[in-house]
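One protein chain is absent from this view; the other protein chains keep their places.
Chain IDs A and B follow the sequence of writing; residue 1 opens each chain.
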Amino acid sequence: MLTLQCPYCGVMAEETELSAGGEAHLKRFGPGSTDADFETYMFMRENPKGVHFERWRHANGCGKWFHAARCTVTLEVFGTYTAQTSVPPADLLDKIRAARPGFKWREFE
Amino acid sequence: MSTRLSKAGRLVDTSKSVAFTFNGKKMQGHAGDTLASALLANDQMMVGRSFKYHRPRGIVASGAEEPNALVNLGSGNTFEPNQRTTTTELFDGLSATSQNHWPSLDFDIGAVNGLFANYLTAGFYYKMFIHPRPLWKYVYEPFIRQSAGLGKAPKDTDGDRYEHFYAYVDVAVIGGGVAGLQAALAAGEAGAKVLLMEQTAHFGGRAPVDGGTIDGIEAETWIAGALARLDEMPNVTVRRRMMGAGVYDHGYLLGYERVKDHAPELDAPRHRLWRIRAKQIVTATGAIERPISFAGNDIPGVMLASAVRDYAVNYGVAVGQKTVVVTNNDDGYRTALKLKELGVEVPVIIDAREEGAGALADVARKAGIRVEPGKAIAKVKGGKRVEGVELCRMQGNGGAVIETIKCDAVAMSGGWSPVVHLWSHCGGKLIWDEVESHFKPDADRAPTNQDGKPFVITAGSASGPLGLGEVLADADAAGKKAAEAAGFTAASTPAPSGDARDETPMQPVWMMPSDAVYNLRMKMWLDYQNDVKVSDVQLAAREGYESVEHTKRYTTLGMATDQGKLSNINGLAILADTLGAEIPQVGTTTFRPPYTPISMGSIGGAARDEIFQPIRQTPIQQWHIDNGAYMEPVGHWRRPYTFPRGSETHEQAVNREITNTRTNVGLLDASTLGKIIVKGPDAAKFLDLMYTNMMSTLKPGKCRYGLMCNENGFLMDDGVVARLDEETFLVHTTSGGAAHTHAHMEEWLQTEWWDMKVYTADVTEQYAQIAVVGPKARKVLEKLGGMDVSKDALKFMEWTQGKLGGFDARIFRISFSGELSYEIAVPASQGRAFWDALLAAGEEHGIMPYGTECLHVMRAEKGFIMIGDETDGTVIPQDLGLNWAISKKKEDFIGKRGQQRTFLAGEDRWRLVGLETVDGSVLPDGAYAVVHGHNENGQRTMIGRVTSTYYSPTLGRGIAMGLVKHGPERMGELVEFAKTDGSTVMAKIVDPVWYDKEGEKQDV
Partner (left out) sequence: MSEAISALAGANTEGFCRVSELGLHGMITVRGDLSNADLAKALCAAAGVNALPEVRKMVGGLEGGIAWMSPDELMVFVPYSQVVAKVEELNDALAGTHFLAVNVSDARAVFGIDGAGAREVIAKIAPVDMAPEAFTTGDLRRTRIAQVAAAFWMAGDDSFRLICFRSVAEYAFKLLSTSAAKGGEVGYF
């Protein structure tokens, strides 16, 4: 059972306090967007064997959404960060690149 | 026969007698006995029968690894099957019965299976019962179900209580042997917060039995000192009767504490499941001795040599009067010597090694014990107990028996394997040790935690070493390493010194004798509990099962409740040998938690009976219960379905409630409706995005029905939105939809539109909300007085607030029934009083409470949709004819883009219509409209389905709502609906609004 640190209240929360929210940093495509863009937004997801960026909510806690960078193989958590951003923080990306040569996730590598 | 020795065991108190029964027979043991030691003291060699062949089985081990001696314990509400006698502490009044036999343990019909052992080989069931196919369901499966299963499931409700407990530590140490004690000392001295758990009632593990000195003092004395030192450390907690059950991700560890199994009279939870988070986990889980595969190694009286030693030293029990020792290593000699010292005859030590043992062999010979190196047991003689062994050469096929040696017990030692389960649970890898012929933890490939760092460290013989000195050094290092990894600084004090190991190397013996013939191999048991023999694994290999995981499943090797603690290494060695592969190449099966079975009760914890799950209650709940309401679940709420009176059926009660509400006035507890406050300068803009319709144009004081979709465009929730002031809205959601809708809003506010100035709050439970519905509703409110609720003062779809009959009330003039209707919210703490006041005020007008079914029928009569009935997550508002509630002016709302997709925007969607059967009957719920032809699955072609269906007392006939292809364009046409009995019924497509189409009644 995972533990993730909520970046808002600082709690090292176990999974029973959290709810998972799928892939992070999706760009919303609304009315006027092409079918392809809308399909990508709604349905196309990364499925990495390695570091993934995810959304979590501290549901049984402070109620805030946050992001986590977590390895889907080893479950190592490289960091958690605010939900109010559309890209992962640069220092977190650096940390992942250093630990995982060849790291690639969407446009990040 | 097995008897009590004259010298008392170290763990029993011979002055205290304990009475118990086995299969109804009264027996006596001592305080401190396990059930196994007490049974042996009573010469109960045979304690059960095997699973498949129903062979007589005796006790093999002295601890958690025991595969055979499983019994039913207790009766009635304390009954529990498959309890290991070796880990069951004896208490006065204990009652045990043996398993897997009929009609009795001594005479068992199922044992005829043994006569057919030639046919019941690996994969027998798969091969035998596959043809002919129809026989499976009616013949084979019932037969197999009858005979399958270990023990019997309890029939009564568990009479005990259970609980969970959360603990957070720096270092958890599993195992209270000398290694665990030393690791805990080392970590504790470094200042770490330590939790040490030992699965038995005693500390010290094997050391007090095996002897030896630590720091120059007797092991047992050192253990007492170590415990005393741990006891003085405030940062260390020591728990006994607590097993490390499983190691999981991110340092999660389950500890299984058996609080009162040993003392049922205690008023305490029976088991406590500790849910531990540890920064580091030290597994000081010791090692388990391996059996040797020789013919007849399952006959009662054949036991692990270490167990024979344990019973003698710990419990003062001699398993036999003449005990033959068979070994491939020096440790077996210790059993022989200990027995001799206690006055038990040891006819011979059979040592598979040509060169035999070193120093210990000389000691044995000096003690007068015959030693036969290079020899083997060809076969054990006996049936329900050991009668003798046939001696042969180790090298050979066992055909040439040298001598038959009389004995009544056989102590076998096939070497030792570290207990790697907890190391392996979360991904720790193993390496093969050529010297000891066992798999041991590979310290370089430990399980890793959330930081990518190792978090499990093995200590003592769990790491591989078997000598006391090496064990202590390893454990000390493990404790220090764990403390350092948890952020502490370990002292540089040296590890305690212990005797070094001075032994002749063991020699792996996977089969005895080396080239045993088939009829011996098919009597060599690998997995005692599941009756898997050497010949079965060899057959599996020949049939192509090369993967150890496949062989496990094909033969059932290691799949029993003991999870192959004794059988695994021997089994995979046989597999490797048959495949001509090296053992490390074959590898092990996966070790999965729990280490030994844990009770279902402990997993459930306190969640049973009244606290099995939370039931949400409205402030008026007690009135409903007191007045005979029939309740139905709505999410976690329980709502009155109807309020039957006298001998009324539910149907009659519902019809009465509908008629009364439409004629007089009805009362509904609507407190479960979700209520969310949305406030801020951007609240209107935000709600325009949340809802399909325009909310920003709503004026303060007004209400508007709104639809909420998900981004896919599908209808998710609906409800009435009231604008409280320019910046504040009160949003109503469906019952049970509040938390979800609130979370949905917060998700968009936090993760997409975080610049919007909007705050939300879920105030669902702040209010008791009561709907007063019916032509006389206004009169009831006027009777209460205090607020002007006249047609002009409070128009349809308006709200107001004030004091109604002395209550702080907010009144919404909205209707879900088509009648004149007021929904009134008062503070929850006054909800019950307000309900009572309404009942009193309405008495003269014939007021009656009504339930959810009445609500459903009335809304269906009006053609109002219900989320969850007309919607199922694949329905868009347009399907339901709700285009009027979808704004064309708004550039964006959640779901707008989704609804523009061609397959949703087309005309071929199933769309909402009313349905009336031609015979007036009620359509079955969920019935499909069928037409000629079949689809690709061979089903009748379907063109629609029923979403809501009721008997309408207002119309005196069945009415239904349904989704039908091109439905709204087919008014008046007949459609065929399939019923559950195979017949069909014709229904006419009609307008779904049956009652008061013009809406005059609700606007009076």
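Everything that follows uses one rule, which is that a residue touches a chain if its C-beta (ideal position, glycine included) is under 8 Å from a C-beta of that chain, and two chains touch if they have at least 3 such contacts.
Values in this document were obtained by computation on a predicted structure and should not be read as measured data.
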* Chain not shown: contacting residue from B:V139, B:A607, B:A793 or B:V931 -> B:A607
* **Selected from A:L26, A:C62, A:L75 or A:L92 as touching the chain missing from the view** => A:C62
* To do: Check each of B:P373, B:G680 or B:P775 against the chain that is not shown and name the one that touches it.
  => B:G680
* Check the options B:G399, B:G806 or B:P968 and report the residue that touches the missing chain. => B:G806
* Where does subunit A touch the missing chain, residue by residue? -> 8-11, 13-14, 16-17, 60-64
* Structure fact -> Note that subunit B touches the absent chain at residues 161, 163-168, 193, 237, 266-269, 272, 275, 277, 606-607, 610-611, 613-619, 636-637, 677, 679-681, 757, 759-761, 763-767, 803, 806-808, 827-830, 832-834, 837
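In the analysis below, only the chains that are shown with their structure count from here on.
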* subunit A residues touching subunit B - in the complex, by the definition given at the top -> 1-4, 14, 21, 28-33, 35, 38, 42, 55, 57, 59, 63-65, 71, 74-77, 83-84, 99
* Structure fact -> Listed in rising order, subunit B residues that touch subunit A in their complex are 248-252, 277, 448-452, 711-712, 743, 746-747, 750-752, 754, 891-892, 896-898, 900-901
